[in-house]
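Showing chain A:
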Amino acid sequence: MTDHIALPLSILIPLIIGLFVHMFGDRPNQRDAVSLIGGIVTFIMVGWLLPEVMAGARPSASLFEMLPNVSLAFRVEPLGLMFALIASGLWVLTTLYAIGYMRANGETDQTRFYLFFAIAISSAIGIAFSANLLTLFIFYEALTLSTYPLVAHKGTDEARKGARTYLVILLGTSICFLLPAIIWTYGATGTLDFEPGGIVRGHLPPAFAPLLLALFAFGIGKAALMPFHRWLPAAMVAPTPVSALLHAVAVVKAGVFTMLKVGVYIFGTDYLAETGASVWLVWLAGFTILAASIIAMTKDDLKARLAYSTVSQLSYVTLGMALAVQSGVMGGAMQIAMHALGKITLFMCAGGIYVATHKTKVSELDGLGRRMPFTFAAFAIGALSIIGIPPTGGAWSKFYLMLATLDAHQQVLLIVLMASSLLNVIYLLSIPARAFFLPEAGTALRGFGTLKEAPLLCVLPPCLTAIGTIVLFFHADRIYWLIALIPTAGGHF
Partner candidate 1 sequence: MADLIRSIAGHYNYWMFVILMMTGLFIVVSRGNLIKKIAGLNIFQTSVFLFYISMGKVTGGTAPVNTGRAGEVYSNPLPHVLILTAIVVGIATTAVGLALAVRIKESYGSIEEDVIEDMHRTERPA
Partner candidate 2 sequence: MIAGATAGFIAKHLPVLVVLVPLMAAPACLITGNRHATWAIATLASWTSFALTVALFIRVAGQGPLSYSLGGWAAPFGIEYRADALNAFILPLIAGIASFALPYARGSIGRDVEPRQQNLFYSALLLCLAGLLGVTITGDVFNIFVFLEISSLASYVLVAAGGGRDRRAFKAAFDYLIMGTIGASFFVIGIGFLYMATGTLNIADLAHRLATAPADRTVRMAYGFILVGIGLKLAMMPLHQWLPNAYSYAPPAVTAFLAATATKVSLYVLIRFLYTVFGLDDPFEAQTLKLLVMPLGIIGIFAASTVAIFQNDIRRMFAWSSIAQAGYMLTGIALMTPQGLAASLVNIVNHGLTKGALFMAVGMLTLATGTSRLSDLRGIGRTMPWTMAAILAGGLGLIGVPLTAGFISKWALVSAALDAGQWWLAGAVLLSSLLALGYVWRIVETACFGKADETRVIEPVPLAMVIPAWGLLAVSLYAGVQPALIMEGANAAARSLLPHLTGVGG
C-alpha cells in the first residue's frame, strides 16, 4: 500500500483534525488548540518526507484501481513536496493568525470555518502528492468544494454572490475543459500517470498538442489565466485568513502547481519545446501579467488590489512552464514558494489593518504606518519580495524567470517582466509609502484616536513570514536543490 507512513498521514491528519474541530465545536479554546497542533503535526509529517526525497526516494501509496490502469494513488516528487511543505507550513501560521482575527472580529460559525479549512488543506496536500491526473482532479474538485463554504462564510448576499462566481468559474472550467483534457489524454495514451519526460509523446499528433494544452491551461481555472480570472477577486469576500492562505497560497498555488505538473510530467518540456505547442500560452501569460497589474493599479480596495496582483503573479508560473526550458520550470517552481510567502504576508497585514481600523481602502491608510509600524514594515518587506528586489526571496524567482526568457529566445517577454515589476513597485510600494510618509488625513484623524497595532496574534504571523522572505533570499539554495531534482530533460542552451 504505502512505503512511507508519513505520506498517508499528511493527508489524513488534517481530516482527523477537522473531525476533532467539529467535536470541540462548543469549546473554542480546545478547538483552536487542536487546529494549531494539527497544523504543526501535519507540517512535521510533510517535513519527514523531505530527507527521503532529497536522497532520491519517491515514496508512493496506492489505494485501489478506479479505471483500468488508473488508481487512486500518491507519489511524492520534489515539486509536490515543495508545494506541500509551503501549504502545511503556512497553515500553522495562518491558524495562529486566524485565531486572532476571527476572535477579534467576532465572526460567527467559527467551527465550520476551521472544519472546512482543515479539509481544504488536506485536499491541497492531496493535490501535491497525486501520482496521476485523475487523483489530482479528484482533490482539485475537493479543494474547490471545501473552500466554497469559506468564501460564502459571512452569508450575506454579497458573500453568496461572490461565492457563486467562485464556484461556477472553478467548477465550470474544470468540468468543461480539464475533464475532457484528462479523458482525451487517457483515450490517447491509456495512462494518466505523471512520468518524467511526459506521456503524450508518440500518442498525440503535434498538431493537436496546442489544443490539448489549451484545454488544460483554461481547465486549470485555479491558475487564474485570463479570461478565467474573475473568481479570484470575487473570492475576496471571504474572511482574510481564507484570502491569505487559500487565495494567496493553497488554492491558487494548486492551480499553477497543476499547470507545472501538466507541463513537466504530461507533456514534457522537450515535447513542448519541439512542437512549439506552448508558444501561444507564453503570450497569453505575458498578457495576463501586464493586464492584471494594470487593473490592480486602478483598485482602491486593498484586498482587490492584492487579488489582481496575485492574478498577475500566478501567470509568472504559467509563463515559466510555457517557456519550456529548464530555467523556466525552476523559476516557476521557485515563484510558487517565494510568492506564497510574500503574498500571505501582504494579506495578513491587510487583515491586521482591517481588525485594527476597519479600513479596506488604500486611500484611507494615509499616515497609519506610524501607528502600526510592525504591520506596515512587514507589508513593505512582503511587497519587496513580490516585486523581486533583494534582499528578499522573490528576487531569485524573478531572476530565473528572466533567465528563462533569454534561454527560450523570447526577449519581448523579458521586457514584459520588467514592465510588470515596475508596475508592482507603483501599486504595491505606494501603500506602505503613503502609510509612513503622508500625514494622517483630516477626517481620519479624529477616527484614529488611540488607535494602535492589531492584536498580537494578527501582527506576529506576518512579521514571521516577512522575515521568512528575507531568510529565503540567503538560503535559496535549499529550495534550489529540491527543485533541481525536477526532471526536465531539456534546458541549458
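The rule we apply is simple: contacts are C-beta pairs under 8 Å (C-beta built on N, C-alpha and C of every residue); 3 or more make two chains touch, one makes a residue touch a chain; residues count from 1.
Behind the choice of candidates: all candidates are chains of the complex that A comes from, given by their letters.
Worth saying up front: this structure is predicted, and the values here are computed from it rather than measured.
The contact partner of chain A in this complex, picked from the candidates 1 or 2, is 2. The touching residues of chain A, counted against candidate 2 in their complex, run 64-67, 134, 137-138, 141, 145, 149, 152, 155, 159-160, 164, 167-168, 171-172, 175-176, 179-180, 183-184, 186-187.
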